[in-house]
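All protein chains of the complex are present and in place, except for one that has been dropped.
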């Protein structure tokens, strides 16, 4: 994470929707990795930030005559090129929006607004980063690890970056662990790949190993985030949780995406999606 | 036209929508020729009958968040095969429905209900058939000529069938004349292919040649059909016009597709789409 | 089995009045239609005392996930219906509901008196989405107009009376409640929502009738809310409709209190929609009804 980014983990978005041509759609186990060339957007989104995505054509007419609104996705990779920034999104097809996106073909247009929201803040020197991703929640963890590896500077051979602990349902999903450049440890619910454990079990071991001296960055389903929150609270280590909630706009216009915090409802698209664990009474209500 | 068909130019449809896999989508000049294998429908639709079509997936999300309802299309060819009947539809992409259909790829599903409506009735012996098609209105003319050639029986070498007079905007559209097995004469509005004339000019010459001894079968835009109607009225030759109107259901359920006739409004999907010219006061009101 | 006002139905799926013409459909589909009949009861298109030719075309306009129609109630009139249509409707394999509309209470009375006694008829539905020519008020938008009509008609007919409510009202539940108090045996809703469209080329009204009624998935959320509000307010059975196109939608309407559902516009996309929706509903009911809160989106 650069010094500039650390001050404010939010890169501004252009105030309009734009269309980025899709350059690749790869199947990664149970997920799809969609890459598009964004010619007009900023080259430096911050890990944890997200984009509102829609197919430029044929957005609608799926199950229940949906989708209609765009969908929120953390970017998983951002690769500057001379023609713009290549953005990659990792997604799981679970409904009409993600199903349409998963069918995008190279050359089709991806309509996007972003980067949006505020991303992960840097860890204090004394508490080095420890990354945790569950399922599709590995997307922001991927770009965060990439960024942290980059921040270690060039000429750091064998640099494996901060450890990412990744949990998946099964081996099919765990294939996505192969996308990570840095050190990873994998757990699956059914033991078909990596350790037969919940990822929070791996996290508990690590936190105990370092005596709680870590900053935890986590993204995953609410029960996982809640387990992370409880674990970090009891070990008094700071945790930043990338959360999700149903969004219509992504830029604070609709007041639809609120989650309850200790200081009342906050718009997750504006004040999140990354929240400090100690802002929350529970991570289950997102 | 077979003897059976002549009694009642209406083949019954199964009372449910079914999905036929698309086997081909060919570009014919400005038009698309979509072919699908209908495993469960009747093998013998009658020329002039139509099907209500929709893409089985992704029907919606086009211009103005449409299409929603299915669209009516005359079949242009029906080819019985051991696995069902191969139906071909000729279409021009002019709006969200036709645009989606024009993008169908082999293997995708074409949802259909049909055959519907009542088709062309046979000509009297004394007045041999003369076929006229304008633009996309050539679709039912194509299967009618095919059927009439077939009815002439096997072993009729050099049989060119009844003459079809075809009018198009320009050469790009006129490419579709190449689909016809029998004799055709082409006119274009701009002279870029065939005669530089309106197809009704060709028709007038033919009718005068045969001294009005013809049964005219026509399909095309309302101004063309109205010109055909006036011409045939003045030469006292019978004419059958395949018309169109906006349809929601195609089977008489909605009362939406009425056109005015001398005997009041009739549902074009039920009592048409082929109407006798002398039922009409004008063909312009469809 | 579903019991609707004492009439046994094989299931809870009816058609919306005016969205299926079985006489026409038999010409298109033959007797296969009767063998695989889409509905558990059949509701006729609304008839009026005098014959009507309906509105000038165009009568249809497609909207996002919906349809505006301006059909204008074409029908043969009471006598034509009784003579020509009723004998053919009697051949259907399900009970028959006849929908009637009158422009005054007298007209309604005549319709109910003539239709009610016919053996072929199981039930009468009152379409009150029209102005009362005497008061100028839309009957179905006003609780007391509706109540007066139902009070007048109730004694004239032994068959169950269903009042078809209009959604173009401030408080459909108040109208339903007035209908119940006046003796209605059931209510059905929603009818179409007022809507219009312009010809893109001229910017004048597209529909021959000027404006029309919106139906289809676009109105489903609105319909569900009204069905819920009405079901809370009345004890008589509610027939819910508006954009139902799957068994899940039907289950939603039943969950908020409807006793039966009706399928309208979806039949235009698939003549067998009613049957499909009934089967999907049956399959859903065989699953555990309460599976707890939806799983979170992340795996």
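Letters A, B and C mark the chains in the order given here, with residues in each chain numbered from 1 onward.
Methods note: a contact is a pair of C-beta atoms (placed from the backbone, for glycine too) under 8 Å apart; a residue touches a chain by one contact, two chains touch by 3 or more.
These numbers were taken from a predicted model, which means no experiment stands behind them.
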| item | value |
| --- | --- |
| Sole residue of B:136, B:164 or B:254 that reaches the chain not shown, by the stated touch rule | B:136 |
| Residue among C:151, C:181 or C:225 touching the omitted chain | C:225 |
| Hidden-chain contact residue, picked from the options B:38, B:57 or B:244 | B:244 |
| Contact residue for the chain not shown (choose from C:41, C:65, C:78 or C:241) | C:65 |
| Sole residue of C:23, C:196 or C:279 that reaches the chain not shown, by the stated touch rule | C:196 |
| Positions on chain B where the hidden chain makes contact | 64-65, 92, 94, 134-137, 168-169, 173, 220-224, 244, 286 |
| Where the missing chain touches chain C, by residue | 61, 63-66, 68, 138, 141-142, 168-171, 193-204, 211, 214, 217-222, 224-226, 228, 243, 248, 251-252, 255-256, 289-295 |
| In chain A, positions touching the absent partner | 10, 12-17, 54, 60, 64-70, 113, 116, 245-260, 264-265, 267, 270, 285 |
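Everything that follows uses one rule, which is that only the chains that are shown with their structure count from here on.
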| item | value |
| --- | --- |
| Winner on C-beta contact pairs when A-C is weighed against B-C | B-C |
| Between chain A and chain B, centroid-to-centroid distance (C-alpha), Å | 54 |
| Whole-Å separation of chain centres (CA-atom averages), chain B against chain C | 35 |
| Overlap residues in chain A, where contacts from two or more other chains coincide | 65 |
| Multi-partner residues of chain C (at least 2 other chains) | 65, 217 |
